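Only one protein chain is missing; all other protein chains are in place.
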Amino acid sequence: MASDFVPKNRDFAQAVRESFGRQGALTSIGAVMEDLVPGSCRIRLPFSERVSQQQGFFHGGIIATVADSAGGYAAMTLTAAGAEVLTVEYKINFLAPAEAPAILAAGRVVRAGRTLSVTWVEVDMVGSDGSLRPCAILQQTIMTVQPRPVVV
Amino acid sequence: MASDFVPKNRDFAQAVRESFGRQGALTSIGAVMEDLVPGSCRIRLPFSERVSQQQGFFHGGIIATVADSAGGYAAMTLTAAGAEVLTVEYKINFLAPAEAPAILAAGRVVRAGRTLSVTWVEVDMVGSDGSLRPCAILQQTIMTVQPRPVVV
Amino acid sequence: MASDFVPKNRDFAQAVRESFGRQGALTSIGAVMEDLVPGSCRIRLPFSERVSQQQGFFHGGIIATVADSAGGYAAMTLTAAGAEVLTVEYKINFLAPAEAPAILAAGRVVRAGRTLSVTWVEVDMVGSDGSLRPCAILQQTIMTVQPRPVVV
Partner (left out) sequence: MASDFVPKNRDFAQAVRESFGRQGALTSIGAVMEDLVPGSCRIRLPFSERVSQQQGFFHGGIIATVADSAGGYAAMTLTAAGAEVLTVEYKINFLAPAEAPAILAAGRVVRAGRTLSVTWVEVDMVGSDGSLRPCAILQQTIMTVQPRPVVV
């Protein structure tokens, strides 16, 4: 994961990983943030009963949640210190039933704006041999909420 | 909830409610299917810790999952007996932080096709006085998988 | 078309209609702005060769353009005097081949925010008897660019 983006916050990785750690909904189901570079973020989720639907595949709502987070955190790598990101909207296509030992959501920033950013996320099924096959793609708009200026 | 749609399956309500009952992911978080008429479906979800994010609002992934289901089941009211529905894709806009005693997702079919249906879902926050305020809207494409002909 | 919205600009109708009049791309193909109330806008487009594709239906790109405009102008009815609206993104589902004497795009605001608004647009085929049948739906995010403060 190379990157042409220059982060505004030198400590972007720490800020993103702390925010991710506070997301109980993700960490409690076993999601792990892997690569994190300016403009990109990858989140891996191993299969378990907690993330499955009745046929034993990954649940669509879980896939969307992980993809949404990968895009949002990719955007957050490029925001100023103290800023927060909110999902304005996304669109997701499901490409195949997600039956695999794990899924990997790779989000990247397509446009980094002061207020609005646009990201694109590919979610792959990770085979036991490490092979990747796409199971969903997501296109997303993220809003940055700038930190309030501190008035002394 | 009036309806101009004529269901193909006389027992559509039973088929939909049985499918909903098997969706452990929804029932385990307290989701309840309320109104169900041809072409429309409403699902209510009370607030609880299980469906919240760190600030105490409904989690976006939960909102999307409930909305996705309301649209899919609205479409399923119009399918032939034995058919199944799959989400091809959806697009969701988040309108406001969902802070309320409950949310109510109302899905309705805009186009009912043999293979593809299109639905639109509005998710409202339900106040303690029963008032409704929108927190998300979702537009969705659903695929119907027809039952296989039985060969004797 | 009733409305619960209170416009910020008393002269919203004039502002919207002037902007529409400057949109050469729409007026040159015969589009007409019909109803305009706070939060809603309807644009009608009669059929002609200029708006058709090779099979004699309305062209999908034309349908999207008219729907995009109906949503954007619905949002503009609620902005402050001097503000402009930009389309951030939209998602459109095509429901049926649009073969009719005219189409009618009805846009309405679902969320009116200071910076971001969300609209939903239904496009109907208008029969020679005035009947309406849906041919497309569009869900859209609009950004308001506030007028710059004038410094004397």
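By written order: A, B and C. Residues from 1 in each chain.
By our rule, a residue touches a chain if its C-beta (ideal position, glycine included) is under 8 Å from a C-beta of that chain, and two chains touch if they have at least 3 such contacts.
Because the structure is a prediction, the values reported are computed rather than measured.
Undergrad: Out of all the chains shown, which come into contact with the hidden one?
TA: A, B, C
Undergrad: In the complete assembly, which of B:27, B:48, B:115 or B:131 touches the absent chain?
TA: B:115
Undergrad: Given that one chain is not shown, which residue among C:16, C:45 or C:92 touches it?
TA: Per the contact definition at the top, the residue touching the missing chain is C:92.
Undergrad: Using the touch definition from the top, which of B:13, B:88 or B:132 touches the missing chain?
TA: Of the listed residues, the one touching the omitted chain is B:88.
Undergrad: Using the document's contact rule, name the residues of chain A that touch the chain not shown here.
TA: 91, 93, 95-96, 110-111, 118, 120, 122, 134, 137, 139, 141
Undergrad: Extract the touching residues of chain B with respect to the undisplayed chain.
TA: 88-89, 91, 115-116, 118, 141, 143
Undergrad: Footprint of the hidden chain on chain C, which residues?
TA: Interface with the chain not displayed, on the chain C side: 22-25, 53-54, 59-62, 64-65, 68, 86-94.
Here, only the chains that are shown with their structure count from here on.
Undergrad: Given that chain A and chain B are copies of one sequence and touch, is their interface built from the same residue numbers on both sides (over half shared) or different ones?
TA: Over half shared, hence same.
Undergrad: Go ahead and note the Å separation of the Cα centroids belonging to chain B and chain C.
TA: 28
Undergrad: How many angstrom lie between the centres of chain A and chain C, each centre taken as the mean Cα position?
TA: 33
Undergrad: What whole-Å value do you get for the distance between chain A and chain B if each is reduced to the mean of its CA atoms?
TA: Taking the mean C-alpha position of each chain, the two centres sit 25 Å apart.
Undergrad: Specify, in ascending order, the residues of chain B that touch 2 or more different other chains.
TA: 91, 93
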